[in-house]
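Worksheet: one structure, shown below.
As you look at this complex, bear in mind that one protein chain is not there, while each of the others sits in place.
What follows is chain A.
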Amino acid sequence: MNQTLVVIGNGMVGHRLVEILRESSWRIVVFGEESRPAYDRVALSSYVDSWSSADLELPALAGCELRLGEKVVSVDRERRVVVGASGVEVSYDALVLATGSVPFVPPVPGRDLPGCHVYRTIDDLDDIRATVEAATRPGRRSGMVLGGGLLGLEAANALRGMGVSPHVVELAPRLMPIQVDEGGAGLLKRLVEKLDLTVHTGTSASSIERDGQRLIAKLASGLELDLDVVVFSAGIRPRTDLDLGLELGPRGGYLVDAACRTADPHVFAIGECAAVEGVTYGLVAPGYSMAEVVADQISGGTKVFPGADVSTKLKLLGVDVASFGDAHAQTEGALEVVVNNAVAGTYSKLVVSDDARTLLGGVLVGDASSYLSLRPLVGKEVPAALLQPGGAVDVEMPADAQVCSCLAVTKQTITDAIVSGVACDVAELKACTKASTGCGSCVPMLKKLLTECGVEQSKALCEHFTYSRAELFEIIRATRVTTFSALVEKHGTGRGCDICKPAVASILASLGNGHILGAEQVSLQDTNDRFLANLQRNGTYSVVPRIPGGEITPEKLIVIGEVARDYGLYTKITGGQRIDLFGATVDQLPEIWRRLVDAGFESGHAYGKSLRTVKSCVGTTWCRYGVQDSVGLAIELELRYRGLRSPHKLKSAVSGCARECAEARSKDFGIIATENGWNLYVAGNGGFTPRHADLLVSDVDTEELIRVIDRFLMFYIRTADRLQRTAAWLEGLEGGLDHLREVVVEDKLGICADLEAAMAAHVSDYADEWRGVLEDPEKLARFTSFVNAPGTPDPTISFRAERGQRVPVSLGIPEVAR
């Protein structure tokens, strides 16, 4: 029989261990006190963006017995049996303790009052939210975070996201005392205060009292704070409440050796609850390497814990802070090189060995962009250039340097994957090396390595242009070129191809250059755009009239039915709440459209790289739960953005309440109604790689909503690659969602007026493409199967019946093996 491994704790590290052992012969039983599947605690603060725990879930574990919501209450090491809270007993051959940490709550009188919370689990955040929402007194809500470290600042920022003004109280004379030195802390305080956090350093709370609706905190400094909510974030302690009679480390934690084994050879400890050779770690990366060690040990290996990098970077919007290595220069004889630029708001300190040859650590505040290249150099020789004032930080990394510290992936591993051809972009590197699947901060480094390895990160559109689509867009915009031939002559080579021609046609159309079948443009268009219909496998086309928001009158519905019947078109309801009519020949398209246009329909652009549909649920009009008019907004948006040419198709949806019946979060831009207005989510995707859209702005009114969507879409259109959906674009955007928000919400680049003007021009210039064809005999003349026999149908096309409709007879194509 297989041996049994019992894991106590289904946190990040316990989960990782099981994932590694997934294919081993061990029978694995996991006890998790929390009732939900394992989730990404590192990203806990992002929970307040969506309040959807699904977004944080770690990959589901298959092939193990998961006992969620069941705490282990005792362990009998003699009998080798674990006892769960339900009374269940499981015997083990190996036992792994992965119980994590508990938040440390200082003994302040009043700390147990309702409204006082810790910040460790999803349930904690739900409780904090409930307290905040229950606060009914008028005016802005106010909160206190006790502890000004990394987690305290994250918690304060999360409170801010819930509409609470936070006070941060830190006993040490500066914020982030563990990571940041005196010099950097002053600047850090200023940056943090810009986020509307009130900072009190060098003091602590001496008591908390309830006063009716409020909590009153008295600080040692004499100040009294009037509060709705209190969050303790004063550090963590290894969680060892489960007493196995095993020795603990000097600062707590189950004491283990370098193999992560306790004094009992059957019992291991990993993650934050472990004191490896006496040392505990409060970061996930060391925990992951402990999981690797134990997985290897119980499979008969000899791996030991290699020690850990405790570098950290604050995950706080707008505040760049990082510290790495020996940040406080505690190494004997260490020297510091400090550059403090008060004007630019940047501080950097490098710590080097006494001979100024080895980099030991550093602190960066205000601009931590060099963190990624510096961190791997710790313990290595310092390039001399670094020590010059303002020295370049673009330095060569040694092969064994860790690029991704969360998953302990070295530069060598990554370059091997690239050079052997296993991975040629960030997504593939993620999949095969796991790099960047933790905090994600190493993505820019991965890109850099790809480029250094000469992977054609070349952004060249095709053999005819060395420019990326975004660059071409700027060239066309700046030079006002209006034809492909002029563009390729001046800025490209050759005559173009099926890649650059449609891409340029799309850019020209985005910039508003008349009908897409205008004089020269027609030769650039893909067949779909050329015939304003979607080519199907037998050479016929499908027809999709626009039905904004999915709302249609019976009269119009009847017209569609009549047209379909008269031309024998196969009819199908699409996923975008409209109707697709299949099987029209080139010759039939104008006649069909004449009838549709006469009945008040217009092109649905199903054929174009442009806005498809804005789906909607029925919203307040009919639905008992609706809080806003989702149909009205969907129609307004669809009419606003119809015909907008973009790097790829655009889909949207509007839901009338948080139940999300319109599936807005799987769209390029999705809107969900709230009591106070609208939440805008961007860069979602269904299809091959589904992605939930990210919250960009919340609780905005319709005017602000449209303003942000205008900017978002135009920014995407200008900067995305050819055929890159918004999801992939955002994933690849340097700085990600934060950067996007800086650009389109905060207008950091000062381009928003320009983006809005471009959208305004699109809206005012919009004209129905099909009407444009019907009114122009020259364009109409192209809709013939044969120039020498207009009106003669293509003899290769034939149909058969299936379930009462016409479907194509499959064309005999056996002579070519595909």
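Please note the rule applied: a residue touches a chain if its C-beta (ideal position, glycine included) is under 8 Å from a C-beta of that chain, and two chains touch if they have at least 3 such contacts; residues count from 1.
The rule we apply is simple: contacts and distances are computed from a predicted model.
J.: Since a chain is absent, check the UniProt entry for it and pick the matching name: "Oligopeptide ABC transporter, ATP-binding protein", "Nitrite reductase (NADH) small subunit", "Phenylacetate-CoA oxygenase" or "Xylose transport system permease protein XylH".
T.: The chain we cannot see is, by its UniProt record, "Nitrite reductase (NADH) small subunit".
J.: Of the listed residues A:238, A:502, A:643 or A:656, which contacts the missing chain in the full complex?
T.: With A:238, A:502, A:643 or A:656 as choices, the missing chain is touched by A:502.
J.: For the chain left off this view, which of A:140, A:480, A:537 or A:800 is in contact with it?
T.: A:537
J.: Going by the contact rule already stated, which one of A:343, A:787 or A:801 would touch the omitted chain in the full complex?
T.: Missing-chain contact among the listed residues: A:787.
J.: Given that one chain is not shown, which residue among A:3, A:330 or A:485 touches it?
T.: Once the missing chain is taken into account, the touching residue is A:485.
J.: Footprint of the hidden chain on chain A, which residues?
T.: 463-464, 485, 494-498, 500-502, 522-528, 530-531, 535, 537-539, 785-789, 792, 794-797, 810-813, 815-816, 818
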